[in-house]
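The complex is shown incomplete by one protein chain, all other protein chains being positioned as in the whole.
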Amino acid sequence: MVATVAQCVLLPVLGIVIGLFFLGLYRKIMARLHWRYGPPLIQPVIDILRLFFQGGMSHGAVFDFGLVLSLAGAMAIILFIPFAQWCPLQGSGGMLVILYLMLLMPLGTALSGGEAANPNASIGISRKLILALGYEVPLLLILLSVMSYYSTISIVDIVRGQQASVWALFSWPLALPGIAYILILPAVLGVRPFDTTTAPQEISSGPLVEYGGKYLAFEHIIHALSLFLGISLFVNLFLGGAANPIVFFVKILVVFVACVCINAVFPRLRIEQAVSYLWKWPTAIAFLGLVVVSLVK
Amino acid sequence: MRELELYFGPQHLGMVGNFSITLKAEGDRVLKATANPGYLHRGFEKLMEYRTWIQNFPLVCRINVVEPDHVEMAYAMAVEKLAGIEVPERAQYVRSIYLELARVGSHLFGLWAYANMLGFDTVAQWAMYHRDLVLDLFEELTGGRVYHIYIWPGGVRRDFPKGFKDKIVTTLHSIGGCVPDYDAAFFNNAIFHKRASGIGKIDQRRARELGATGQVLRATGMKYDVRKVAPYAAYDKVEWNVPVRSDGDAYSRIWVVRDEMIESVHMIFKLLDCMPEGEVFNKPPNPFKWKIPRGEAYARCESSRGEFGAYVVSNGEDKPYRVHFRTPSYPHGLIILEKLLENANIADVGNTMISLYVVAPEIDR
Amino acid sequence: MQIILLTSFGGAFATYLLAKISSRLRDVCAVIVSGLLVVFVALLYNKTPAATLIPSFVGAPLTVRLNMLSWFFAIAIVVVGFLSIVFSFSYIKGKERADFYYLMMLLVNAGMIGIVLSADLLTFYIFWEIMSWGAFLLISYNRGPALRAGMKYIVMSVIGSVVMLAGILSLYAVYETFVFSELAGRIASASPAYSLACASMLCIAFAIKNAVVPLHTWLPDAHSEAPAPFSAVLSGILIKMGTYGLILVLYLFVGVKLFISPTYVWRGFRFVLLVLASITILVPSFIAVMQNDAKKVLAWSSIAQAGYIILGITFGTTLGFAAGMFHFLNHATFKALLFFGIGAVEYRTKTRDLNSLGGLLKRMPITFIAVLVGTCGLIGIPLTNGFVSKWLLYKTLILEGSPFLAFIALIGTWGTILYGYKLLHHVFLGQLPEKYKNVRKAPASMQFVLIILSLAVVVLGILPGIPLKLINTIAVSMGMDSMNINIFGIASETGALNTVNILSVLAAAGIVVWIILKASKKSTRISQEDNYAAGAAIPAERYSYTVDFYNPLYRMIRRYLRDIFDEFYYWIAGRVQAFSDMVRRLYVGDVGCYAMYILLFLSALILSQVWWRVW
Amino acid sequence: MNEGLKEKLEKAFPHAAITSMRDTDYVVTADKESVLSLLAYVKDAGFDHLTLISCVDWIDEGEFELVYILSPYMKDNEQISGNEKINLILKTRIARGNPAFQTVTHIFENAEPYERELHELFGVHFEGHKRLIPLFLERAYDIPPFRKDFDTRRYVKEVFDNIPAIQDIKA
Partner (left out) sequence: MDRNKIGKWLKQPAKMANKYSLNAVYFCTGCGIIEIPPVITARWDAERFGIIPVATPRQGNLFMITGYVSLKTLRAIIRTYEQMPDPKYTVGFGSCPINGGMYWDSYNTIKHLDRYIPVDGWIAGCMPRPEAVFIGVTHLWTLIEKDMANGYLRYREHYDQYRGNQEKLLGKLDWPPLYATGIAQKEIAA
């Protein structure tokens, strides 16, 4: 019991720390690819600290509530996704709860951005929801094939199943969904070329347009957490999770760095182009994967 | 039905320069776009009437921040025409080299802007770095990084310093060495092609009607370049090509820019090879007492955005009576942009604008 | 039980009579009647009385009975009925023909209670017709376009009734009884082909009422044109009478064992139903995304949600049945809530055009919260009841090896998210138009209804064990396996659900974040007009992104989402009209003629059934 | 063709005075009635690029001089005919008091912003122009600022120097 509570407290903190580290690393790696030195690794922390000291402007109660909902949702999901062997809430609904809790992040931001009544934010939210629909199609196929293959809706069981044999990415019928997941991973994380949601040069950073001060700091933390969550979900589902935290950290780090390198060599897609890409090859591969899995089972 | 009115600029990350476009939109489709210039209006042409002929040089170069050199050139040519000053032959070569360097720098800046607009930071940063190398050359030659005030009526202020030729060659070689990288990362990038092709498409007939010049016109297939059709400086002394493409969309325009940059570099090498020795400056009389006979002149040159002209009227005083600049961004930014943005997507507004190479201070003056 | 029926029918007419005296008396009477019904039904919990209403009606007795299944439906009917009557107070005040409106509301209510109470097919059919025609009168209450919607509804409804009547009479001709329990016993021995034919006939009627694609076309118009309180009843309860009928047919007549048996015939039948249900989920969800009328969005959403219910019920496992039943209850709560909420907005602003509304959050906060809760339930956000039922559904679909159905259901949920947010954004968020600056809060009676239903959505979401226990009893009584239920969800080896964990985690995280938000430097409160507009003052009235909200998506999917069935039916209607025109040259066209055609058609059908006996 | 154009112009517009300043600049001075037909004529004759519309304020003579500068585009995509280097400067004078002139937007579409600019900076009204709304300026000026009688230095003194510096009350 004490251990569970301790995990419940520690894991979100750990998630935020790792997420912020990722943000810093992201800026550093990008800087190196740009031929420059780059900011210090703790720059995101400094930024967030500064934003907390900056107050900010609120548009109303829902403006606050949406952000709280979003961040609370993000923090809650961490407890459902195994971090190595730690998964305090494994018996509370499994993957399906994760899928639905993941809705809280965009929905909270959308409520908050909607209250701000800025068309730039509304356009960003509309793009975010469309993009989410775009990647949900292959993503759901992928998740369903994994769940059908292991005949469980519990993510812990999936990890256990992989640790008993091989990583799902390298096992025969699940290799197809694994490849599809790799193809859509940048879209799930919302990094370039799929960062149409916040495209600062087009719609002034979209949903973030009215956020300043602590609200923007919250948004940064949510962004950090969503990076962490998206990657740990992938690692758990396809790279076999991990038996101890350090291995797990190394795995998510490797996946993240690969994503950043993709990020650096692409310009931003338009939203229709992004969705039509997502509905073409990744969906086809994921669909094939699901067909194969249901035939094999 | 509720209307949506969006402001693209002036305070907008996608806006290069202080310029604003008001968009009337329905959904993410632009119904009507209205260019809203004037954020940079200083009344140059009025101010010039209060200053002597030479005093105006520091002023005119501020008309186009990205490549002030072509403004200087146009004004100097007009003054030379009015006053009947001859320019030494070496000065013509120096001017050509200098203007081509400015063109390379300006195109690299444009590349930065375009890549940045598409969120392509990596290429944007490379381009800005390379532009800085070009600016270093200017700094050594003229002492100024951005505003050079190098071309004067009667030639250029000073000759190339010692070893400058080699420096130009090494710098340009080091930039040219990265062209394959640029091609692989940017110009041949599939996503860039997706984003840029078909955007802001204009056909040649329409481009002519609306007074387009520069790469907007050349991207529709016409080899119209003032350097070629009405040669000035030393442009008729060497062989060079006018790069064109035929589609007339943003993708073609950026490719024309790329080809032009490479062509400029080759031209600089050729000019450096056959540069004659001699004087570079026919000194005009005391600038503070210099009176130019009554008359008027129109001179034009090809800036990196298109045709740049200066119309100068003198009434025999030591100050110009009236100066009016014809800037390429003027028709591009005020008419063509508005026409191209009709029925465009909101995501493509900045894309279209930057592919037209609009520089706001040129419009406002 | 007779008291319930007496109260409901008698109350309806009593209200109508009292209305002639005073309108206040009418309101009070209506509330008392519907309130009494709630009490009566609640009192009958876990009792199984049976009675005969009329010993012999055209040769057969009209009987009623109550069991857990009917009680489950009945309590939903009376509660939503009661709330809709309360909501009607302010909504209908000052409109013409209000007396008639109340009469019909109560009559439809009574009809539905009769349906779930009836113990034989004849009674069922009689109450079914009362409900159908009452609904027709209410749908066309507003006249104008409503009349057209009502016509569309009644034409399809009559076709359904006729098909059902044919099925009933066929059954009677073969087995010589109308009573469910007797029929269920006898039909088990029938040939699969015959029972399949009867089941399909009845199912067509129920599918029309339940608006299963391709028989859904009456619903979008009818829902959007009906008065808001009735829309809530229509969507939440009335169309679910089809579901009730479906359960009767599939689980009582056919028998659950037979239904999910590996028999070739029934497997095919089940497969067809599952495919129809998944189409019903998928296509209307995305058609709803494209609507610009608030009630049309909800109407299409009703079709899609009915698809979830049918998917669960026809899937046939215990979890699937539980998911379907629970989702029925949930849909009755949150869809009624949404219709009431939008009705309140319509009542205050006199419009339901999404493109012209906006920013009402500041003016109607309670309504906003209600609609927010309703939308969350609709989407299935954890801690609302919609989540639990969908969770059950997905779980059984995945574990029983139907991932494609699960995929379609999940994608339908994404459609739900898109239109749910669109609804919230266009009505309550965004910029407040000038002409709604002075909109007042919803009236107290409306707010009461909204609060009750919002609470129901949340409470059922946090304590799903309450209805699930009930459903478990029903399932067991129908011969299905029992589920392992506790008050906070489901415990099982293959994936448990525990809402209290989710609640506590979310609440704790929320509180921590809220404290951080409030403890850090205080923020300045600014108005909507102080908005970033690239350095300019915002253009009043023109700084709102509402029109074509999902334009990029529309462009991609629009051409696939035409309502081809609607067009097809209109085409048929056109042909029929042309044919009647042709016929009219022979007959002098008057109403009697058409009545005669219908009679002829009916008798032909019945005769053919009676003649062949075994199909 | 150069000489041919001159002769043709002289034949078609006997009132227009045609001088060639240098070998590339032709100056045609016409009265204001024949400007529109002249523009249409030279457009057909190949000068289809309206480079610039300018205005000179000859305050001593009480006249505005409108200047249309035209040059030809290339006839086809590849070949340079030699004509392209010619600038045709077409000038006409209008009265300074209550200045008005016909718009040329129906002949050259790109004349629109130029005329807007001249309307704003010189106060020349162009009849038939569809969008004579402000282009650059934020403040309304009594005298359009580009006229010779508008003294910008005096204006600066009057307006900007009259804005007080912020006084620190506490100090």
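Side notes on the structure shown:
Letters A, B, C and D mark the chains in the order given here, with residues in each chain numbered from 1 onward.
The criterion applied here is as follows: a residue touches a chain if its C-beta (ideal position, glycine included) is under 8 Å from a C-beta of that chain, and two chains touch if they have at least 3 such contacts.
This one's a predicted model, so the numbers in the text were calculated from it and none came from an experiment.
Note that the undisplayed chain, when the full complex is considered, contacts A, B, C, D. The hidden chain makes contact, of the residues B:Asp132, B:Asp166 or B:Glu342, with B:Asp132. Interface note: of B:Leu40, B:Ile168 or B:Ile354, the residue touching the hidden chain in the full complex is B:Leu40. Contact with the chain not shown here comes from a single listed residue; of B:Tyr147, B:Phe164, B:Phe269 or B:Trp290, that residue is B:Tyr147. Looking at B:Ile21, B:Ala35, B:Val66 or B:Ala102, the residue that reaches the missing chain in the full complex is B:Val66. Listed by residue number, the positions of subunit B touching the unshown chain are 10-13, 15-18, 38-43, 46-47, 50, 58-59, 62, 65-66, 109, 112, 124-126, 128-129, 131-132, 135, 145-147, 360-361, 364. For subunit D, the list of residues touching the undisplayed chain reads 136-139, 141, 145, 150, 152-153, 155-156, 159-161, 163-170.
Not every partner is drawn; the one left out touches subunit A at residues 27, 31, 34-40, 42-43, 46-47, 49-51, 53-57, 200, 204-205, 208-213, 216.
Note that only the chains that are shown with their structure count from here on.
Each chain gets one centre point, the mean of its Cα atoms, and the points for subunit C and subunit D are 71 Å apart. Look at where the CA atoms of subunit B average out and do the same for subunit D: the two points lie 23 Å apart. Shown for subunit D are the residues in touch with two or more other chains, of which there are none. Looking at subunit C, residues 534, 543-546, 549, 551-552 sit in touch with two or more other chains. Chain contact topology: the protein chains form a pattern that is neither a line, a ring, a star nor a complete graph. Across the interface of their complex, subunit D is touched by residues 37-38, 41, 43, 45-47, 50, 81, 204, 208-211, 213, 217, 221-224, 228-230, 244, 295-298, 300, 307, 309, 311, 313, 321-322, 324, 326, 330-331, 334-335, 364 of subunit B.
The part of subunit C that touches subunit B in the complex is made up of residues 355-356, 358, 433, 533-536, 539, 541-549, 551-552, 554.
Only residues 21-22, 24-25, 27, 48-52, 54, 56-57, 67, 69, 71, 73-74, 77-78, 80, 84-85, 87, 89, 108-110, 112-114, 134-138, 145-146, 150, 152-153 of subunit D touch subunit B when the two sit together in their complex.
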